[in-house]
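Note that this complex is displayed minus one protein chain, with the remaining chains in position.
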Amino acid sequence: MTSQTIGPRPSVMRRILPQLVILAVALALNVAVFPEFFEIDFRNGRLFGNLIDVLNRGAPVALLCIGMTLVIATKGIDLSVGAVMAIAGAVAASVVVDGHGWGTALLAALAAGGLCGLWNGLLVAVLRIQPIVATLVLMVAGRGIAQLVTEGKILTFDNPGLIHLGAGTVAGVPTPILIWLALGALVTFVVRKTALGMLIEAIGINERSSRLAGINSRVLLVCVYLVSGLCAALAGVIVAADIKGADANNAGLWLELDAILAVVIGGNSLLGGRFSIIASLIGALIIQSVNSVILLSGLPPEFNLVIKALLILGILVIQSPRIGNYIYLLKASGPQPEPDAPASRPTKEETAR
Amino acid sequence: MIRSTHLPLLITLATFVLAYALCASAYPAMLSLRVVANLLTDNAFLGIAAVGMTFVILSGGIDLSIGSVIAFTGVFLAVILRETSMHPLAAFALVLLLTTAFGTAMGATIHYLEMPPFIVTLAGMFLARGAAYVLSTESVPITHEFYDTLQGLYWKVDGARFRLIGGLMVLTFIVGALVAHRTRFGQNVYALGGGEQAAKLMGVPVARTTIGIYAVSGGLAGLSGIVFSLYTSAGYSLATVGVELDAIAAVVIGGTLLTGGYGFVAGTFFGILIMGLIQTYIVFDGTLSSWWTKIVIGSLLFAFILLQKGLTWAAKKRAAQARMRTATGSAALS
């Protein structure tokens, strides 16, 4: 797949190897606490099994992290995706409650999510507000808007078409799995088969240089936030369909943080630049596998957050520029590493200018 | 002459006065001292946490962990008072020590690992919330006579009760303002927000200041947790979710630049009052739904972000023009 891409990178396998190893460890832990973890049954025209559950339950975060990966690659961040999920779910529910079909509902939800993404994109690209601040606005106000749509209730529905998106199956495979796999493949394909991926990376690494090289950074920035909004909308519809109702207060609550976490676990730098959607998706699966271990081991689910926090801390330490320099020095200077890195000092000073 | 750096603070004040006038014209009852007293009591925990957030944001950072730290503090107090015979004052001291140490650890991670505060405090958020869960997933009521004593303390004026926790908030703001504007630590916080590189060249102890800032934020979140447990008489691990967002909103509405360097602790006080006022108005109205609070606060946040953007832009433009004037001025001389 890589052989045809623009800006060929040193093999996808090597890039995602660390993530695969972590995933393997997480899955092995699952097996350790629950030996039948990998067993998959086919009953009533549907696949059942813990592995399927991991793939299915991981769908919302997987969808979010597709858009989030692109946003973070441009040195941005989208804090609003959780709130956008709530808005999209509310819109979809209210449309079917009004008697329209599931197709209309899906389109309306996507339009709402797209609008939110556009808003974020315009704040970031045109008004030049830093992403964390710009998307904070919608993060704060978004749930209010969702409640406005649902009028404060949990809006339940029984439209089979819409429910199918969250709880149904296609050829025995739960629909959410197919949706995130398809979208992940589609977006990866588009950014790597065209020059989009390289241009996005260029913006994230050095926007000024990219603009001077003739890249239309403004439009590209708006686009990545738009994609993020659309991904969030899709995730919101799936979550709403799964519980057959739109819960403006709790739908997608704190999922923006899980999505960011997935991207970070995927080895993508929060400082922008090189990205891998596949690695982010594996990151999402890692998070879900960890959730699964806790669930299966009978550990109280309370430990979930603590483990997540430790996971972030571990990754922080690995990604830290300081530690990176230190490891580099260890490798470079052999037996006698210079502890205070004199060689790295001038470069640090210069980049800070 | 009004100094340009005071402009956002003045706009916050004007917003507050205008909002209060609007509220009062709709519901004259809102002018009563009782409403003012309740405003202070109901927002006490948020206000105290927002003081810490002000320091963090002034330095150009962010602290996402405070909501979780408040919840942890509440649960910790409730569990310890239930399980042991420790006096609440000792428990307070212990929990303040814990939360300050927690903030210190986050600050050290941010400084020494050179990682963005956003992600480090995100981990802190998970950790503190998780720790609260581990202690107890249920709401634990606090029944201790010392709590009753503290809750019974108030200063009565014209039927309005100014309670202890409201007073504590005001005190925190006064101390916070003094520290920010009248101590070397405070000045160093502003210096960091103005530019870390320049601050370092000017001899600001960057490590000590950064760690100190997050220690203050952690400690104040702990204090806020104590106040919250006094306010609710319980500790619940699911409480105060998203308080960090409210605190950030209050700081920004209070006129502090989210990118750091500019702002006042006093501004945050009025930011808190403005947000409290919106809630009070909705309660008074009765027909408006609670979600309007979020939408109005979001809109205010947006308005203030735009305002700051505009002011920064205008200042840059002025500076550029001043440069050009001196340049062409000398050319005219020749």
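Odds and ends about this structure:
Think of it as A and B in the order they're written, each chain with its own count starting at 1.
Heads up, the rule we're going with is that contacts are C-beta pairs under 8 Å (C-beta built on N, C-alpha and C of every residue); 3 or more make two chains touch, one makes a residue touch a chain.
In the analysis below, contacts and distances are computed from a predicted model.
When the listed names "Allophanate hydrolase", "Formate dehydrogenase subunit gamma", "Ribose import ATP-binding protein RbsA" or "Cytochrome d ubiquinol oxidase subunit II" are checked against UniProt, the chain not shown comes out as "Ribose import ATP-binding protein RbsA". In terms of the touch definition stated at the top, the absent chain reaches A, B within the entire complex.
Only one of A:45, A:99, A:214 or A:298 touches the absent chain when the whole complex is considered: A:214.
On the side of subunit B, touch with the chain left out of the figure occurs at residues 3-5, 178, 181-184, 187-188, 190-191, 193-195, 198-204, 261-262, 315, 317, 319-324, 326-331, 333-334. On the side of subunit A, touch with the chain left out of the figure occurs at residues 3-10, 193-196, 198-199, 201-202, 205-206, 208-216, 273-274, 342-343, 345-346, 349-351.
By definition in this document, only the chains that are shown with their structure count from here on.
Taken in their complex, subunit A has these residues touching subunit B: 77, 127-130, 132-134, 136-145, 147-148, 151-152, 248, 253, 257, 260-261, 264, 270-271, 300-310, 312-313, 316-317, 319-323, 352-353. Against subunit A, in their complex, subunit B makes its touches with residues 62, 109, 112-116, 118-120, 122-127, 129-131, 133-134, 137, 197, 237, 241, 245, 248-249, 258-259, 289-295, 297-299, 301-302, 305-306, 309.
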